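The complex appears here without one of its protein chains, the remainder shown in place.
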């Protein structure tokens, strides 16, 4: 079975990430994040964002998102998110677990982007005691359906939320792909995001994400919070070094740019060589297509792993490691389905 | 500052661990633990323990312990543990967080080993509605004070607990050191431990521990549980490969044997060269000494990081990476304190 | 404003409930449920159900439901329920709070009854690690839309759930109304319900519900569980006595029969005197009608409190205290809307 296109986490570590990890494997260093490699990685992220922030390196995007949401909304509140967002559909209820019952309110919108009109409606609902009112907004950049919010689209969602006194989370598991697609990372702080999860794993690190707490008072006693939640690494250098390597080397964006290019190549190949219809615009590293059950099964049987999503489409994801040969082979395979 | 003896997690990855990680960085693999490297690592652990078990690789010992305890006792129950156990003193209340208020009952006992008489007293307390009655026992092997339970000592604790219908957890963050000191790993299953946390990080891995669920019905839907708790790695191979490397190569025990030998060298050096008194028997990789505040501060000022524990003693820990030169230098430094 | 029809909890205590409460106000009694009044009330419930069970009296239906669900499913699982069930829509996420992130899966079905075909589909979904699989089924009898499940309808839902190894909860906030409508209470145990919440408040008690744990092993350490969850009354007699009074006197069913009769009178009046269309069959104590926003507002302005539900209909609820005069006045008022 070929897992190349099953997800962008089926790839290994990108060269710059692995190199940095190996180089960090020197003598004894202070544990629990107090080492120099980790300090440099935090600086590199702050520089990318052009913002002051508390930065912590954690193991898991699921945990990073869920802990962030638990810092932005109370258990008796809910988080507004696109109904197809990872926090709603793919994290086994982690926001409710870390958030002690914190609710999720799934909002619609085309291709993974929240509809601003629906958002405003949700914000204007009266607060009643027997429901969980919204306490925060969660945005995904790039989105679960491979699209990229523009600055103005984000502002149209964040501004009314901020005006209502709520907080904002951004799931940046694929932030590198958004950046490579032209999204300016400096807008994140400028737009008022309170906590960003800065993606490492899908950008070529091992399993490492950075929690970037832009709203710094929220970071009070963050080390206690993360330790209790099982997200403090004793040997933090092995989380921070790969991300540092990717950032210093430019491979964080470079690998994402490659992934995005491979997705476009795939989309172009499918459109020119097959009758396949794209289900969403291809703006980052994923290609969603309309494909019936029989074709999907035959493709799987030919050895290509790929998955059907809640909107009925089938997804192919590219990564820093995707080769153009692999893309062409996949196009060939799909073309052969007739 | 020298962190060599501050903890055994200040060391990097042992050669066999790093080598295996690098070798696992090949092409695409299935994510979320469904890869072959992970399957082989689980097999290797089962072989070491001579037991059938569900094995999962997680990021953090704190999380592994806390999740295990939440599987063995209910929120309205408590876990019996040595009052100096890591779960009681060093995990920021993680058992209560993952266990939704799960309590801890700290028991006394010399040098980190629970006193079996006190344990029996605790088990015979009547259950009253306004207290959290014991639901499980947590054991640490090797202990927080660097001692190693014998098989008989463990049986004297586990047997009455099992007879009372309670469950048993073993925190094996330093299980390799216990094994290297002669503890037979096959006794773990034979004695009736329900869930073992099989230590990786302190044995030379990056940040990786294995949850070994010997009581297999408890593993029902374990992947959902771990995903929700933020302890499923997308790229699991980078957790499992280092542990596999250590086990295949014998470095898991070999490094621990070295660490234990260095601790003995340190203890011998201190006893022969200085007036320092040992606070606990040296049976694994840690040396605890009586040292007054002034001496401790001078030693820190000389560049040697070390920490005072709740029993008033100061701890030095050796690892797979500790050199005999470093040990001798430390002895020299302590001798110079006069 | 008249709250008669706003809900069935706007009424006070029924005469038999108040009388029993006053009579229980004698001298000192053991606290925390160990008194004789409470024992008799538990016996009375077991007799009504013709079943052995652990019975505990708690303050709140929300808590009773949520605690019951937390006993039937794990945090990484979900509970199947009608999407309009009280646990889904009116309890501010209490199942997730008491259940530490426990999920809810809302299922469709006409007039508050779960569609058995959809339920079977939900049960046959493969378990995947990144979603919360079903762990239990929650049923509401009588339903949120004023209908009453027949024995066969319940069996068609419970049987496949039991066959799949899942547990069953019944929210009986309005169980008295179902009983008065002909539902045989003895079927609850026979059908395999694991935990029943036996309604007190809406049947004429103050604020008191009984948790009836038919699956007795689940009741292990239930007093510890309820104490921790803030649902043990020190002066339990003031919860149990009113329910005992209602049961001994027959007013539990008698009041509900009156309420059901008043709902029918209201439905008949509306159908004969107004153009109003009923939204759901009237089988218990509630009448749901199609009413546009303007008419609803005028009715409110005339002093009649009533609320719009998620299906767009407007609800009127009758209780043991509803008078036929009040019903006739309401019909008159609605007729006057034209």
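Each chain carries a letter (A, B and C) given by its place in the written order, and its residues are counted from 1.
In this text, a residue touches a chain if its C-beta (ideal position, glycine included) is under 8 Å from a C-beta of that chain, and two chains touch if they have at least 3 such contacts.
This structure is a prediction, so every number in the text was calculated from the model and none was measured.
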* To do: Report, in label order, the displayed chains that the undisplayed chain touches.
  => A, B, C
* Residue among C:54, C:77, C:91 or C:194 that touches the chain left out of view -> C:91
* Asked: Any idea which of A:10, A:132 or A:240 touches the chain not displayed?
  -> A:132
* **Omitted-chain contact residue, chosen from A:101, A:172, A:255 or A:269** => A:101
* Contact partner of the left-out chain, one of C:105, C:119, C:212 or C:229 -> C:229
* Structure fact -> Touch rule applied to chain A and the missing chain gives residues 32, 74-77, 100-101, 127, 129-133, 221, 223-229, 232
* To do: Could you list which residues of chain B touch the chain missing from the display?
  => 75-76, 78, 89-103, 129-132
* Structure fact -> The missing chain sits against chain C at residues 1-4, 6-7, 9-13, 18, 21-22, 24-31, 59-64, 66-67, 91-94, 97-98, 201, 206-207, 224, 227-235, 237-239, 305, 321
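In this text, only the chains that are shown with their structure count from here on.
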* Asked: Most central chain by CA mean?
  -> A
* Structure fact -> CA centroids of chain A and chain B: separation to the nearest Å works out as 33
* Structure fact -> Cα centre of chain B to Cα centre of chain C, whole Å, reads 49
* To do: Provide the C-alpha centroid distance between chain A and chain C, rounded to the nearest whole angstrom.
  => 42
* Asked: Which chain A residues reach two or more other chains?
  -> 91-94, 97-98
